[in-house]
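Below is a structure I'd like to ask you about.
Removed: one protein chain of the complex. Kept in place: all other protein chains.
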Amino acid sequence: MNTGDSIEARRLDGNVLGGPLADLFAVDVTMAAVTCAHCGRVTPLAAHQVYADAPALVVRCPGCTDVVMRCASDQRGVRFEMSGVRMLVIAKQAEESG
Amino acid sequence: MRLPDWPGHVAGQHVDVRLTAPDGYTAQRSYSIASAPSEPEVDLVVERLDDGEVSPYLTDELRSGDLLEVRGPIGGFFVWPEHSDTSVQLVAGGSGVVPFVAMLAHHRTTGSSVPVGLMYSVRTPADVIGPDELQPRPGVGVVLTYTREAPGDWSGLRGRIDQEKLAQHVVPPDQGPAIMICGSTPFVEAVSRDLLALGHAADRIKTERYGGMGEGS
Partner (left out) sequence: MSFVSRGFEGRRRSGPPGRLPPGQHDVGDDFPVLSAGPVPYTKQDDWDFSIQGQVDGVQRWTWDEFRQLPREPITVDIHCVTSWSKFDTRWEGVSVDTLLDNVETAAEYVLAFSDGGYTTNLPLADVLDNQAWIVDTYDGEPLAAEHGGPARLLVPHLYFWKSAKWVRGLTLNLFDEPGFWENFGYHNYGDPWKEQRYAGD
């Protein structure tokens, strides 16, 4: 990686999707296991590459770097596409007591 | 911050802070919660990026009594592994230590028996975040390395976290520690690569990246 590359320095990961996607998903989707539609790799959404420059969040597979999903929210509402997701699996969370 | 109706958080979670200008323009960033879950107030630590859009407002302009739009707590992935059956290794670059300060505070206030180690790369002594939480205590190992300027009497590590430092201070791969790395993307990528090269399994490593050149720049 080029150390002078400000684009790479600004790249984030799927942890930042928790807030924006809370408007769309009833559960914490950052913990979902995502199967990339391009290369088939299965990775937690939190571990995906996220390019968060306006005008949208662009989520890429850490294996093949193809686009897995895009999300934009603004005054008009939310736009979301996950055409790069073959499957998304959210494991049942164990109930914690107390 | 005192947040009304705050449901409490898990150490490692973050909040999203959104700023709105009079013309409707908004800017939003995520900040890790620095305070322990047992605290009534929610503390954030904000690193001021000179070319930032949100951080300069939060560090220079925001005054006590102002209203701030905050969403959270967010995140279930990069959180303290409450019932870990292995030791936990935390590796932080610069402001990436913030979620770990919350984790160490939580570890302390709950009397956790999970062995935890923190390796923390920081530029100068003035840059150390959460020093109170980094004090030595049983079951908690903290290793600091200064990359620009160390305290006068410093006999500890200097320079960036590299494979050699990790090999010396992180529990070996065969003990399968749960590893969490937080900092700028260049920092996280470099440390991940080094840990994988040392034989740690990819699925034992969790990462959280902050925007900015961070440590090492």
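Just so it is clear, A and B label the chains in written order, and each chain counts residues from 1 on its own.
In the analysis below, contacts are C-beta pairs under 8 Å (C-beta built on N, C-alpha and C of every residue); 3 or more make two chains touch, one makes a residue touch a chain.
What you are looking at is a predicted structure, and each value in this text was computed from that prediction instead of being measured.
Contacts of the undisplayed chain with visible chains (whole complex): A, B.
Of the listed residues B:Leu3, B:Leu19, B:Leu44 or B:Leu198, the one in contact with the hidden chain in the full complex is B:Leu19. Think of the hidden chain as still there; on subunit A it touches residues 2, 5-8, 11, 51, 53-56, 58, 60, 65-67, 70, 72, 76, 79, 81.
In the full complex, subunit B touches the hidden chain at residues 19-25, 27, 53, 57, 61-62, 66-69.
In the analysis below, only the chains that are shown with their structure count from here on.
Chain geometry summary: the mean Cα position of subunit A and that of subunit B are 21 Å apart. If you check the complex, the residues on subunit A that touch subunit B are 1, 3, 6, 8-16, 18-20, 22, 28, 30-31, 44, 46-47, 52, 74-75, 93. Those residues of subunit B that touch subunit A in the shared complex are 14, 16, 24, 26, 28, 30, 71-72, 74-78, 184-186, 189, 206-214.
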